[in-house]
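All protein chains but one are shown in place.
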Amino acid sequence: MRVIIDGKECEAGYGEYILDVARRNGIHIPTLCHSGALPGQGSCRLCIVEVAEAGKKKVVVSCLYPITGEIEVTTNSERIYRMRRNIVRLLAARAPSGEFIKKLREEYGIPEETRFKVDEKEKCILCGLCVRACEEIGLSAISTVNRGTTKKVAPPFEEPPEDCIGCASCAYVCPTGAIEVQEFEGKRVIWNRAFELLKCAGCGRYFITRQQYEYIKNKHGIDMKEPLCDRCRQKSTAEKLIHLL
Amino acid sequence: MIQEKRGEDLSQVKSILDRYPRERRFLLAILQDIQKTYNYLPREALNEVRDYLGIPLSSLYSMATFYKALSLKPKGTYVIKVCDGTACHIRGSMDLIDEIRKLLSVSPGEVTKDGRFSLETVNCVGSCALAPVMVINDKYYGNLKPAMVKEILAGYGGIRGDWDTK
């Protein structure tokens, strides 16, 4: 089916999200909580666009709005720009210290916040990607806690999480670098819990926590026999292949 | 950090769990029953629920901090709920709270030192015609004035100590 995005005619599959169609056609819509691997958040609201359907205009989030009919989409009208700028301002007032947020603020020409009380150290924008990532891995060591303006992401009882394997996927998907990971002396500390790191049997580099190694082995039945980092595993597979030839 | 009593007798948790099939949809009901029985959600009880339903502890913690009916801290023997619904608000519920704060030295969300009273504000108990309203455990007090609070609390034994000299 055909849709018009910012005046450009685009081909879209039934039920496809506006964001995907726009990106395929080189139309930029900013996002924060969107991740190809973990879709369906819809929480940051940065990707709002205006949709005109049957003579009616409405504001929707492009990452989750499925195309099911002839629509016309405007991704950057004056109104959308104004609201998106407000969303960036609100996020920057909440979590001013993340690099990505700083960049967005500059992009939208938002001055230093003077009207609201600001916590300079805060980086989390509560997009929820970390919680989703942990859930997808099958652990759910962290979750959202509280509700409303006091909502945050934390492990149960805000103690070092029992169910965590220290894989740091949460930190990896975080768009604002809000989850702290420290590595030193063969240890990784995340969520205030320290994990022993294992060395790669090939290159000797620390690369995986013991719990992570066990989890992959037990849960997914992938027996590495000995821990190998991605690069070394690639190398060893290639070597095996060459020997076979 | 959350303070709680240690060594709760968990036998009742097991009988609560026995009443429900092992399905996620009964989670809220189970937590409410535990809350009703113990006046809060003991940590060991949450572990039992996790094992019974196979739900991660983080989900339980998330639920416990999301729903107002659930609490991770023990509440007082008498739970004073001052309604701060709109009707009560414009008829002076905040003055009631001030009065209780003065009498019991307790703020909303807190428990008195002797553990007898906890004070909560609630958003409408649906008795707007009697505004302002206060509920102690399940007893409703309507059309209140701050001056009436002292006598009502005295009916619950007041707070330990000579609060009359205040």
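Odds and ends about this structure:
A and B are the chain letters, set down in written order, and residue numbers restart from 1 in every chain.
To be clear about the criterion, contacts are C-beta pairs under 8 Å (C-beta built on N, C-alpha and C of every residue); 3 or more make two chains touch, one makes a residue touch a chain.
We take it that contacts and distances are computed from a predicted model.
The listed options are "3-oxoacyl-[acyl-carrier-protein] synthase 1", "ABC transporter ATP-binding protein", "NADH-quinone oxidoreductase subunit F" or "Cytochrome c", and the UniProt record of the chain not shown names that protein "NADH-quinone oxidoreductase subunit F". Every shown chain touched by the omitted chain in the complete complex is listed here: A, B. Annotation: of A:Leu104, A:Leu126 or A:Ala154, A:Leu126 touches the absent chain (contact as defined above). Here one chain is not drawn; of A:Val3, A:Val61, A:Cys174 or A:Ile208, the residue touching it is A:Val61. Residue B:Leu27 is the one among B:Leu27, B:Leu72 or B:Met148 that touches the chain not shown. Where chain B meets the omitted chain, the residues involved are 23-29, 31-32, 59, 62-63, 66-70, 84-87, 89-91, 95, 98, 122-131, 133, 138, 140-142, 145. Counting over the whole complex, chain A has residues 42-46, 48, 59-61, 64-66, 79, 82-83, 86-87, 90-91, 93-94, 115-117, 125-126, 128, 144, 146-151 touching the chain that is not drawn.
The rule is short, and it goes like this: only the chains that are shown with their structure count from here on.
The mean-CA centres of chain A and chain B are about 37 angstrom from one another, to the nearest whole unit. Remark: chain A residues 139-147, 155-159, 161-163 touch chain B in the complex. Chain B meets chain A in the complex at residues 1-2, 43, 56-62, 65-66, 72.
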